[in-house]
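Mind looking over this structure? Questions follow.
Here the complex is missing one protein chain, while the rest keep their positions.
Chain IDs A and B follow the sequence of writing; residue 1 opens each chain.
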Amino acid sequence: MRATARVYWRLLAAGFRRQSAYRLAALGGLVANLTFGLLKVAILFATVRAAGGELHGYDTASMSTYVWLSQGLLGSVNLNGRTDLALRVKDGQVAVDFLRPVDLQAATLATEAGMSLFALIPRGLPSVLLGALVVGMRLPSNPVFYLLGTVSLLLGIVISAATVYLVAVAGFWLVETRGLQILYMLASGFLGGLYVPLALFPGWLRAVAAATPFPSIMMDPIDVLSGLGGEAHAAGLVLAQLAWLAGVAAAGQALTRAGRRRLEVQGG
Amino acid sequence: MNSAVGSGAIIETDGLTREFRVRDGRRKRLLTAVDGLTVRVEPGEAVGYIGANGAGKSTTIKMLTGILVPTAGRVLTCGLRPVPDRRRLARQVGVVFGQRSQLWWDLPVRESLRILAAIHMLSRAEENDRTAELVEQLELGEFLSVPVRQLSLGQRMRAEIAAALLHSPRLVILDEPTIGLDVLSKQRLREFLIGERRRHGTTLLLTTHDMGDVERLCDRILVIDHGRLAYDGDLPGLSRTVGAQRVLVVDLAEPVPDLTGLDGATHLSSQAGGLRQRLAFDAEKTTAAKVLAAVSGQAEVLDLTVEEPDIEDVVRRIYAASR
Partner (left out) sequence: MAETAGRLERLRPYRAVLASRARSQRAYRANFAVDLVSSLLVGVVELAEVWVLFTNVTALGGMRFNQILLVFGLADLAFSLADLSFGHLDNLPDFLRAGTLDVFYLRPQPVLAQLITSDISLRRLARAAVGAAAMGAGLTTSGVTWSPHAAVLLVLGLVSGYATFAGMFVLAAGLQFFLLDGAEMTNAFVYGGRYAATQPASVWTRPLKLVFGFFFPMAFTAYLPAVAILGLPGPQWLPAWLGWCAPAAALWSWATGLLCWRWGLRHYQGGGG
């Protein structure tokens, strides 16, 4: 009995120790996240105030909500374009992945989404909580927004994984996907609304953004969660996200098949 | 106290000790990696520094080269204090870390050597002469213009040694130089080191798990165990201390319990649940054939090899003998 208890205690302690390495990493990320958040708050609050206290539906309280939700999402959506899969495609190890009896795209998205969800605990929630505590923010009172918001958040995470998947599988045709990866990083951050909410963009640039899946990764979940624009608007955003997910997932599936054929013809 | 200082030894340590604070769960524990090491190596010696993994070899090398500060004791390398005189010492010592490359991964070997020549401020003539010598002796010519990342392990190790020896150091420290190399590459490398020592009177200190390195290269052996010096002497002396140990490895048809009760042989280890067992025997008292016969009485033997004792076994024996 005592020996068994000791084994479990050891396992527990080992798990705790292993986790503490991640805790340090999470703490580091959190400090950086908060600092950027405070700087975003400073410049965006100044913008709202310069516009007379209200700008495209944002006051300082809802701007704060935008800032801290976006900072919180940062650790869970992929805005840098880097993936393990891209490396595996480049060095040819993906051929081994194709031998497994699972769909490459589905398996990759599931793994990425799992990691993203986990990142909400040490990175996402503390960012939002600390931001709310230090700066204050407004949250909707209607529970519908939380329900729709959760769905929208999950969709954002999966769309992010599915879009960055496209960058990775482009490696079947391109020798070097680094340029594409950086392009993804810049476009997803800027057009996804990481630094400035899309509502503040001039009309033509908003139209450009709307033609890409990037707003549905970050901006839409934030809009739904913060309840800006009402219930119908929020539901519309979620539907649009579903459409984008179907689109990028289908593109990924098609590219995977074509890439696999190419690999089989060329022999790796 | 200071009488020994500057008396011409290449390595001189006195009670050299290094402790580490390691985290063990929530408690902090003090680990003594090197424990009161007192050693003196004269110019031109070739010393094998052997011990099990974690015995304190790397920690010693790091203290000798000024990477780590000793917790206690004194150390002089080439007559210099390694930490405060690190930069002067770097001109007189060459180190080959088996696992840590000193070469530039994406550059051709030739360019790495050129940069290192600049780093060590060699004159054009010194650089050309020494590079030519090393290229010839280590047979680098065939891959001088190949980027390091494309080299085979054997080629890379030769290039690493050239990089560490380019500035003609008085003391060369080699950390596992032959690990992972094939028999031919090992042989070439050992011959080069013997020649280098003969030509330049270079002092060699090498850590290794390969008894062949020790037999071919070293005229003195230091065995370190749990941070303490367990043996200091020559190879025949080590063999006498340890006994003329040989090891019989048997592959059995079926897994059997550890073969512990055999006459004239001691069980060292088992693998694959007892399918492969290693048995040590004293070559002066019994023969491999007799041990094999004893094993056959207990299990069916499919295959066998006789090997020289490895470092781990030697250290274990010394440890057992000193109790």
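The rule is simple: a contact is a pair of C-beta atoms (placed from the backbone, for glycine too) under 8 Å apart; a residue touches a chain by one contact, two chains touch by 3 or more.
The shown structure was predicted, so the numbers you read here are calculated from the model rather than taken from an experiment.
Only one of B:16, B:47, B:68 or B:238 touches the absent chain when the whole complex is considered: B:68.
Only one residue from B:50, B:95 or B:189 touches the chain missing from this view: B:95. Touch with the chain that is not drawn comes from one residue among A:200, A:217 or A:255, which is A:200. Residue-level contact of chain B with the missing chain is found at 18, 20-21, 62, 65-69, 83, 86-88, 90-91, 93-95, 97, 99-102, 104, 106-107, 111, 114-115, 118-121, 164. For chain A, the list of residues touching the undisplayed chain reads 21-22, 24-25, 27-29, 31-32, 34-36, 38-39, 42-47, 50-51, 55-56, 176, 178-179, 182-183, 186, 189-190, 195-196, 200-202, 205.
The criterion applied here is as follows: only the chains that are shown with their structure count from here on.
Mean C-alpha positions place chain A and chain B at a centre distance of 50 Å.
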